[in-house]
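Here you go, one structure.
Note that one protein chain is taken out, while the other chains of the complex remain in position.
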Amino acid sequence: MASLVPDIVVDALMDGGDLPTRRRPRLRVWRLVVLLIAGAYFLIPIYAGLRFSLENDAGHLSLYAVKVIPSEPGFTQAFWLSMRLAIVTLAITLVLMVPTSVYVHLKFPRLRRVMDFVTILPIVIPPIVLILGVLRAAPLWLRASPYLLSLVYVILSMPFVYRSLDAGLSALDLKTLVEASRSLGGNWFNTLWRVVVPNLRSALLSATVLTLALVLGEFTMASLDLWTTLPVWIYQFQQVDAHVSTAVSMVSLLGTWLLITFIVSLDRSQSRRNRRKTDS
Amino acid sequence: MASLVPDIVVDALMDGGDLPTRRRPRLRVWRLVVLLIAGAYFLIPIYAGLRFSLENDAGHLSLYAVKVIPSEPGFTQAFWLSMRLAIVTLAITLVLMVPTSVYVHLKFPRLRRVMDFVTILPIVIPPIVLILGVLRAAPLWLRASPYLLSLVYVILSMPFVYRSLDAGLSALDLKTLVEASRSLGGNWFNTLWRVVVPNLRSALLSATVLTLALVLGEFTMASLDLWTTLPVWIYQFQQVDAHVSTAVSMVSLLGTWLLITFIVSLDRSQSRRNRRKTDS
Amino acid sequence: MTELHDAAPTVSSLTRPTTGARVNLEGLVRTYGLTRALDGFTLAVEPGEFVALLGPSGCGKTTALRVLAGFERLDRGRVTVDGVDVVKVSAQHRDMGMVFQSYSLFPNMNALNNVAFGLRMRHQRALQRRQKAGELLELVGLSDQATKYPHQMSGGQQQRVALARALAIEPRVLLLDEPLSALDAKVRGELRDQIRQLQQRLAITTVFVTHDQEEALSMADRVCVMSNGRAEQTATPAVLYSRPTTPFVAEFVGVSSRVPVTPLDGEVELFGQRCRVRSGSVGVTVDGVDALLRPEDLTVTADPSALPFVTHKSFLGATTRLVVQVDEVPIRVDLRSDVAADIELGARVRPAVVARDVLVAPRAPRRESTTD
Partner (left out) sequence: MTELHDAAPTVSSLTRPTTGARVNLEGLVRTYGLTRALDGFTLAVEPGEFVALLGPSGCGKTTALRVLAGFERLDRGRVTVDGVDVVKVSAQHRDMGMVFQSYSLFPNMNALNNVAFGLRMRHQRALQRRQKAGELLELVGLSDQATKYPHQMSGGQQQRVALARALAIEPRVLLLDEPLSALDAKVRGELRDQIRQLQQRLAITTVFVTHDQEEALSMADRVCVMSNGRAEQTATPAVLYSRPTTPFVAEFVGVSSRVPVTPLDGEVELFGQRCRVRSGSVGVTVDGVDALLRPEDLTVTADPSALPFVTHKSFLGATTRLVVQVDEVPIRVDLRSDVAADIELGARVRPAVVARDVLVAPRAPRRESTTD
């Protein structure tokens, strides 16, 4: 999962430069087939949503649904709540998971199985059970704060984040790299900052993107915890104006994708720059 | 992710037999620490839920909430609906994904990047957007059937299932195994059935468990599609009797875990049996 | 190394030499896009013969083997086994046992079941195939490993089981695709002996792909040196080593030092000594040839007044290799270790040719120092 996002958006859809010549023509066809099927799965619903959001009640094409979004009651609050949750969740997740994964890989590789187990739990435990339990267990001051949701999202994102980091670290031969750096006179900070983290860039980006996507799209937990995040607002506002609600969901999808593309492009330009300069 | 589940439940928590002697004592301590932290994350909410479900309104310990479950209105229907959805989803997923993954690995390894991309989409697209789109796009006859949910769940489980299978296949050197089988006189059926599938057992189990856990725990889609699956019923019934609702969620968690343990134990006894007989 | 002691199993047909098949590859062409992996490759393998395909990576040797095995489509050319064209026959029905480079054992089966797999595919009865598989494990010296799974065996053991598995179906041709390249030096040497021994005992036609010339020369009856999808020279190891017919073979097989010389009347002057040019030397052109000198073709004697001096000295066991700098050209010389013991690093020495004649080839453009 490590290099998913950078690979995906840029390489997978373009022709990889190192593609052996012989496979090219047949591959192109197959790639098209896969993408068409994927299209049927994803693009048709999105297209339907898009069309619906660009219609007014009379069924005519209109931009009114998009235009009124910012002024709808509650939208701004919901939007900023989601943003804040996303940033807090991401920060907690990275601070918690990066050092842990590196440390486990380096010092206790046998613990990786336990980590595998622990980090898969959020998928295996039904979310409804988790949130009900959390709501009962959390102290009152935390239950009153939307950031309880962040803690829940940290847990929910763990399977993706840990697996991204784990894959990234596994691809590295971390032990040798760290020892090479140490024997060349690097201290721990230099080793981590100049050797480990730069080589985890793809994994970190992948983790970031997945965490953001999860937080910006999550509905169950937020609605059960009674906080009106963006997805909850979309759901609730459907009863008020389905066109506007659908328009918001389209815009939010677009926003998420733009964010992802932006982050990924950061990575690309970063690595291109790295490649250009000979001594950084 | 391939061998997650079998590894997890059985090996990760017990001592691996091949653990080098030197690491044992320190590892045990660390393992304990990790498990305690995991416990704080997961067991406290579960404990809180369990306690709440075993209390009556007066706060005294009582089993009434558990006892009345089967007779509560709607429970039986919700339970069987979830079961049917789980089985249908699992069947569609395996039939769709296993041959596809094997075929891509064997014949078009370069397509794996595209597959990586396509199968990550369900995580990156907010579920609320997906379900709203699906509901708008689906033909009426399908929208009237609960099995539309199965189709949605197939998509949602794709990231886990594909990655499980992909990891399992990547660990195999599939091409060499298939060619070895072919050169020894194996036809395609024998090659798949006797060589490929047995070596994917862990991956298949992992995929199965994750799919079941997802379907049995999913709330957003089901509630938006207005079908009362088990999680939706739990949510709705909270307003009627929170104790009973929590008791159901605890029982459902227990049920899921029993199911998983059962499937995993199937795998263990299977592999043990395989190891015992010399000519199957 | 003591596998040479192995008593032959006292069983059945295995030790009786079967008659191997005759294999003919004629004008094979296989193109990938613009690259020609095979470009008119031709090879005839006699029944029971052990032929090695030797060449640098990308020379087409593996493609040739895979074409023979039926794993690779052919653009043009004929593949016959005992005179029958097999191009249209699928891999499944070609009856060729193959041993792969990487460990190709089925991870879900123990050693015995791996060996018995081919027999199972041939619908032999359980009892029969178990007995046969047992005999084959005995043949490769692994009777005691029958119930072990691949992951419980060492690399060398796995490859021996793979060999037994390939032999179990009594294949018409045995195909070996760099079976030793993933193994340690010591195990590699031992397995090399064992494969050669088994092949000779069973007299099975064998095609062996390798990039390691030592392996090819020491094991094969004949070696086919390949380059750019074509056979450069197919000959016995001794002929290949001493009478290469193309510049490529001269350069690729064995270690040589190149010394620029001017041939005159079938002779060249080397270190003040006149030497006969070996008959069959290739491409003797006017504008520059090199003598290709094997380390064992030369000797040196200590002589403080000489200009050449020893720049390297490395102990190889029975012999010691010196590198002697002669007019800016480094020359490799192998001496008996007891003789070389008296020659220090940096010592002035006088080189001399001890071979009856010397091999001559067109002058090669100086290669860059990037070794790969």
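So that you can tell them apart, the chains are marked A, B and C in the order they are listed, and the count of residues begins at 1 in each.
Note that a residue touches a chain if its C-beta (ideal position, glycine included) is under 8 Å from a C-beta of that chain, and two chains touch if they have at least 3 such contacts.
None of these values were measured; they are calculated from a predicted model.
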- [ ] Among A:N56, A:T76, A:S145 or A:N190, single out the residue that touches the unshown chain.
- [x] A:N190
Open item on the list: Touch as defined at the start, partner being the missing chain; which of C:G70, C:G134 or C:G156 qualifies?
Closed with: C:G156
Task: Contact residue for the chain not shown (choose from A:S62, A:N199, A:Q236 or A:T261) - done: A:N199
Task: Among C:R78, C:R122, C:H211 or C:R276, the residue in touch with the chain that has been omitted - done: C:H211
Open item on the list: In the complete complex, the non-displayed chain touches which residues of chain C?
Closed with: 1-6, 141-142, 144-145, 154-157, 184-187, 190-191, 193-194, 196-197, 211-212, 214, 217-219, 236-238, 241-242, 254-255, 294-296, 311-312, 314-318, 320-321, 323, 328, 330, 334, 337, 341, 366-372
- [ ] Could you please point out the chain A residues that touch the chain left off the display?
- [x] 172-173, 176-177, 179-187, 190, 194-195, 198-199, 201, 274-275, 278-280
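Here is the rule we use: only the chains that are shown with their structure count from here on.
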TODO: Determine, using the mean of C-alpha atoms as each chain's centre, which chain is farthest from chain B.
DONE: C
Open item on the list: Measuring centre to centre with CA averages, how many angstrom lie between chain B and chain C?
Closed with: 51
- [ ] Check each residue of chain A and list the ones that touch at least two other chains.
- [x] none
Open item on the list: Where in chain C do residues touch at least two different other chains?
Closed with: none
